[in-house]
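Note that this complex is displayed minus one protein chain, with the remaining chains in position.
Labels run A and B following the written order; every chain starts at residue 1.
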Amino acid sequence: MSITQRTITDPATIGTEDKLALPAGPAVATRPLGVFSRPQGSEGWTSWLFTVDHKRIGIMYGAAALFFFLVGGAEALFIRLQLATPNGSVIGAGTYNGVFTIHGVTMVFLVIMPMAAAFANYLLPLQIGARDVAFPRLNAFSFWCFLGGGVLLTSSIFIGGWFQNVPDAGWFNYAPNSGVLFSPHKGVDFYAVGLQITGIASLVSAVNLIVTVLNMRAKGMSLFRMPVLTWMLLITQFLLLFALPVITVALFLLMFDRLWDANFFNVAAGADPLLWQHLFWIFGHPEVYILILPAFGIVSEIIPTFSRKPIFGYHFMVASGIAIGFMGWGVWAHHMFTSGMGPLSVAAFSVSTMFIAVPTGVKILNWLATMYRGRLRFTTPMLYAVGVVSMFTIGGLSGVTHSIAPSDTQQTDTYYIVAHFHYVIFGGALLGLFGGFYFWWPKVFGYMLNEAWGKASFWIMLIGFNFTFGPMHILGLQGMSRRIATYRADEGFAFWNMVATIGSFVIAVGVLMFLWNVFFSTRAWRRAGKPDVGPDPWDARGLEWMTASPTPEHNFDTDIEVERFDDFWHRKYGRNEQGRIVRAAKAEDIAHDGSNTNVHLPSPSYWPLVLGGGISLVGYGLIFNLWIAALGLVFLVGALYGWCLEPADDPDAVHSHGAGHDDDDHSDLHSKPVAAEASHAEPDPDPDSQNEAVSSG
Amino acid sequence: MSTVNPPQTDTPNMSTPVQPAAEAATSATGVTEANGSHAHPTDWLYVKVAIALALLTAFEVFTYFESVHGWSDTALIVMLVAMMVLKFFLVVAFFMHLKFDAPIFWRLFVFGVVLAMVIYMLMLTAFRYW
Partner (left out) sequence: MADVLMSEAQTTDEAHHSSTGLSNEKLAMWVFLGSECLLFGGLISTYMFNKDRIGPDDIGPSDVFDIPFTSVSSFVLLMSSLTMVFAVSAITRGDLRSNRIWLATTAALGAVFVAGQVYEFTAFYSEGLGFTTNLFGSAFYALTGFHGAHVTIGIIMLMSLYVMSLRGNLTSERAETVEIIGLYWHFVDVVWIVIFTIVYLFPQ
């Protein structure tokens, strides 16, 4: 039957299907559970709560990530203040443990990952020419679930007193330090439950985005015509898909140990705590690629645009990304060289780690080759992209030095490691994501960020970054241990620590300048009467630039048909008789202006928010009181049923074309869709456009 | 509107890439042609698979009691794993239709299974478990 039932998805209908939603009887179509009516419309702040639009969800991801970035940044400044001078006493040793742990957890799970999710949500459908993701409501759920987990984790900072219940066993939370014996307060419970929840969010979104890319591409958009960013995001989602369950297992074991006295990491009962290290790093190494690959993708969009050349070696770029995706599974124990695994394991993982630098190097060479003899324009996004290429190279090289096990034995658990991962995560991932903000800001909000402020803030950030983390190489090789709250004056660490602390405040200034830039540019644009930036202010290459800015609610006016890689660029430029590249058309003439109001969009829904909130309540309940969990469970089950009973698509919704339907009897929506549609099909001005969904089957 | 997925008829769209392979695969396996041109397994085939599964299970359980009479553990484990794999394959290939369905499903699933096996066996090896 699977064969006979295979269905064809028409791109015009994409985003509006959700067949797993159980079909609804007539009575419940618009009033799920018979109580509520569906949320409607796209105006006002409540519409953000119930939105299922991938663009708004992307914006919310970005905003939440920026908020958590400020929280994590403040924590970082406390760490640096404490370490600025020998025998520091700004925060005590216990609080220090909490601060560096929650800093790491926040930055990895609540900043880089959701910021990448912001780009994935906003851009992925646009880049493949789709109307939305495959499951818009699930997408909204992912966001709310992530936010619930993030709030839960962050609330550990103040619940029960400042830093009384904050996770304090390091971001990798090694057993048995994470056990009740060594961490008796509720901090590690917050860690276990909070990461579990954000993990659910990421898993759901991984499934959603994988299906989106595999199934919802515009006509002609074969996989090897997809932009490099789309590819990198797809690989990231696969890594998430397969890596998250591993940490899910580890977190469950930890939770069982802590909440219900299980023995998984109880050394007294014969457990081997190395099990945690293995499970964590089996997840953890793919995770570092989850952090970096989206930034690689962003850089691969920015550099060709501002070099006015196609990306050099597109296939190599994609293939090296896939290779990283594969090889990333075989290196995890390089984090455990000193754990006593035995010489064979150490040797094997050492070699595999050296190899993984190869595909990474391929990428760097490709970016350089793209810039080589290009017509370079050093705009703010380009500065960030070049910053990524250079800073990531430094971090990658120090990574290779750790892959040599004997030398890593000296480096491990010192500031040298801290330097390495900040060069790759801050210098690589975060700078890339910031470059993405500048690059796509006009697309998302309809105006540019100020270039002068942008460049200034870039340089300040870059200089501060190198002053903060560069010296840590030296400190680490001098033998300064990480995770120790202070150091003695006679150890010779004072000078570079002071430099690093000053550097960290310089970074903070750079970040504030970015925020000011956002405020300043918005105000300037408002005062100027909100001028239109046009669809394609950077003269860029991807499909996302082929529609108005900000992106209209329905993305594209008509279905897109793609004929080659960088299709939008090729529509703008052709070659003249001499073979020189000349402009063939203005972007404004090719791009869709968003005027088509005849598009039916997926309807907003309450349930993703309720479900996400319910899960977060269950989380608090597990930590504090099972009755709260029971209440959360009620929300959760209610939301699930509400979700299933409401059709993905509300027949009574106000369409973009304004008028509500006068016949509200769409009860046969699911069983006779074509007929239902035909009954109110409007005359289509353009016979080629199929905006109202019509089955192709 | 938009939940527009009527049962397939023979439109040009049906010539999905996976179709020919799927049909070729089915013709060899006691599968009848139903619904016009679309092959799919009959209930009788499912019953046969279930009988095979039942027999395998019976044999598995039998080895458990037989081990009491002193088989070598290794031989026993090898046999049990072989039967387990066979049962796994039967359910996945027939009940879950992977044998007849689009190859992408097969690849996704096999990728997960193989990755899990490789990773966790590597982990146990690093523990010198075996």
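Methods note: a contact is a pair of C-beta atoms (placed from the backbone, for glycine too) under 8 Å apart; a residue touches a chain by one contact, two chains touch by 3 or more.
Worth saying up front: this structure is predicted, and the values here are computed from it rather than measured.
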{"item": "Hidden partner chain, touching residue among A:252, A:316, A:520 or A:624", "value": "A:252"}
{"item": "Residue of A:63, A:93, A:223 or A:347 in touch with the missing chain, whole complex considered", "value": "A:223"}
{"item": "Contact with the hidden chain (one of A:142, A:177, A:208 or A:353)", "value": "A:208"}
{"item": "Touch residues of subunit B, complete complex, unshown partner", "value": "5-7, 12-13, 15-18, 40, 43, 46-47, 49-50, 53-54, 57, 60-61, 63-65, 67, 73, 76-77, 80-81, 83-84, 87-88, 91-92, 94-97, 102-105, 107-109, 111-113, 115-117, 119-121, 123-124, 127, 129"}
{"item": "Touching residues on subunit A - with respect to the absent chain", "value": "1-2, 4-11, 17-20, 22-25, 134-135, 203, 206-208, 210-211, 214-224, 234, 238, 241-246, 248-250, 252-253, 256, 260-264, 266, 269-272, 275, 279, 322, 325-326, 559, 561, 644, 670-671, 696"}
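In this section, only the chains that are shown with their structure count from here on.
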{"item": "Euclidean distance of C-alpha centroids - subunit A vs subunit B, Å", "value": "35"}
{"item": "Subunit B to subunit A touching residues, read off their complex", "value": "1-9, 11, 13-14, 16, 19, 22, 34-35, 38-40, 97, 100-102, 104, 112, 115, 118-119, 122-123, 125-128"}
{"item": "Partner subunit B, residues of subunit A touching it in the complex", "value": "1-10, 13, 16-19, 214, 242, 246, 272, 274, 278-279, 282, 329-330, 333, 341-342, 345, 600, 647-649, 651, 669-670, 673-674, 676-677, 692-697"}
